[in-house]
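With one protein chain withheld, the remaining protein chains of the complex are depicted in position.
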């Protein structure tokens, strides 16, 4: 596949039109809906996801918000940037998007690594950009290679990312989907086979597997230790915590974040002096926003209504 | 010393008043002078430098420009940010400074690592922020740990930075200036003793030695390979190339950038389709802007006059 | 201090005479006692320890064994080898020592990282060298930077090693003992202050702090993942497990190895098809061999009597 997203054959029909914003280094693909007079919400997808995982959610949220959903660099139809995938670069893309497109304070809600970026924005964005951050099943600590609390990426989703980087390759250079599926089937990791399928799923086609390498090798968070970031949040935060468990044989984490890590993240954010809400939803899938949009929209809307204007 | 720059005793009298801008994560210290109706120039100091290394230059440039000179994170009186020193974070601070303070297109001129950041801004800033980039004796390639062209940091200024990180420590945690001087005297590197002095120089007191560790360990440029960055510049560039040589015994680079590296940097930037100027000034010191302000100001002014408005 | 152990002033009087063996790269310092007609035992001290931590134990064991106790490279009066501290290099020194000095099959018993090396020898030594391996409170997994099970070094003894590398420096280049003590007192880690004292303890004087850096940075085990090593053991193993606990606030490990990690280590070694014994001794100090020699000698003697000749 071509590294230029415009040249990649990744388009499928969506309920909302796609737009592009020139942010300087990258072109960011996004969609928006809702009334501009309503509060702004920015939706940030998970690793391997694209903005359209929020399609149903967007329709629900449009009643109360002006909704933006984006593709990060290396996702969807946004630019691919070899060797430049890091939390700080993802985060500063969003800072620019808010400055240039949203142009007013926003509630940010991200899933998984997008949830880590919601916390990043709460901590590190420009003054006044963020009203609150919803971290949907965000892998605090558990997506770091070297972490200060609990399971590292190697003891969690890492084996899945290892297969992506190996069998798909940076920018799909290897592109051996069948090899990935075979290796996933043979893996002892319960998470390694998460995306196995005969056909390459659409969201995977839109994804630069170098993301996976950056997480497996730990470079993505090298300049952004989670512990420090969590102590720097400056806005209200809501952490939702979905299904999770521990593999009894190996002790590895099944899910995005352990109870120990969620508790530690809360404690660190509270030490920053901001309101921190926590909802344990062990019966929710990791991507609740995609698979249970009504529940997700209700949680977001309810919590956002509590935020200062 | 305290990590909070306001609590550190680093103030000395300067010719221009100091101001502070809240950029979200950091507070950036800066000074400005000149007529706001004139074109804007942004001056970015070298590693271990502070904005006031440009004091005499600022006075000269004030005749033709509205001049800003800044302290980067970890320099001068700007915030120290442990574990978060990277080219991308330095660069995005400047993006924010231009967006929030300068608020119009600017000519950026940086020395040494500040010159690398000038190229960074040319490549990666928000659209329309940069009119041109003056890279004053910028260590392209030679400040990378793993580089694609010529001497790496370990074969150049690295030994000096190794002593800083070892004897001064992150945030001056170790603080053994005498130990640094002794080790520098015993070092085989001609560059290791560059700053040896009985008293800690003022500019060093204002400097977070974790910068040195980030360069020695190569993390500073981990997500920003120079080769890729140079192929992405979007504005005219001027590279000035000062005194340099090769140690005949060890082959190490004495100076900031070798002739081979300067030629390669030019070729890569030209491949991006922008005007690239080059001035070889082998009789100039590395920090020409500080030690020969008249010459520096003349070069900058002359080149800037050629830039499109 | 000088890097040449012969030139360092590290001698104190001991109950047994010291000898030196030329192993090629290093000179290994050791002591021996007991009847050569008895079974051979090789004692390997912990990080920061020297052979003489076994002095009292040696006297007790001499009744039943021909006892050797060694200093590893970077310990005691053995050679210091900058940039060359790794489990494989430590282990191969012992392979050579057994080949050249002991010259017959041996029971190896090591404490802490010495216990990891006992397992290393069981897995990777030359055929027939090892009869059994006693791993005294060995930090399996917990002394790796990136581990497959439980706490990493950063969540265990790492903070102590970080202070050693920072305030003492490779080969005592920095040598700021007072600075270490101050930083240890201020640290939130319960283990950081383990060795604080007004005077530099004798065992620390004999220790190359680059060991600490190799553990903190994870390079020591880079080529020797514990999980793989444990599945390769070829002899009977005894793991003793001493006092341990979890810091309720941070979740960090206090002690050498967690219950989860000990269970996993046992399971992996059992999968290799060798007899694996385990003794939980939560009231024993980490260095039981030094602080409770009688108890230690009894355990070793009893277990060794069960080994095939």
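In this document, chain identifiers A, B and C correspond to the written order of the chains, with residue numbering beginning at 1 in each.
To be clear about the criterion, a contact is a pair of C-beta atoms (placed from the backbone, for glycine too) under 8 Å apart; a residue touches a chain by one contact, two chains touch by 3 or more.
Note that the coordinates shown come from a computational prediction; the quantities given were computed from them, not determined experimentally.
J.: Decide which residue listed in A:82, A:179 or A:275 touches the omitted chain of the complex.
T.: Spelled out, the listed residue whose C-beta touches the missing chain is A:179.
J.: Which is it among B:145, B:200, B:243 or B:274 that touches the chain not included here?
T.: Of the listed residues, the one touching the omitted chain is B:145.
J.: Could you tell me which of B:131, B:242, B:264 or B:286 touches the chain that is not displayed?
T.: Considering the complete complex, B:264 is the one touching the chain left out.
J.: With the missing chain put back, which residues of chain C would touch it? List them for me.
T.: 22-25, 82-86, 88-89, 92, 95-96, 99-100, 123-127, 129, 219, 222-225, 228, 232
J.: For review purposes, identify every residue of chain A that touches the missing chain, sorted by number.
T.: So the residues of chain A touching the unseen chain are 166-167, 169, 173-174, 176, 179, 183.
J.: Which positions on chain B touch the chain that was left off?
T.: So the residues of chain B touching the missing chain come out as 145-150, 152, 154-155, 218, 250-251, 260, 264.
Everything that follows uses one rule, which is that only the chains that are shown with their structure count from here on.
J.: Roughly how far is chain A from chain B, centre to centre by C-alpha average, rounded to an integer in Å?
T.: Chain centroid spacing, chain A to chain B, equals 34 Å.
J.: Give me the residue numbers in chain C that touch at least two other chains, ranges are fine.
T.: Touching at least two other chains: none.
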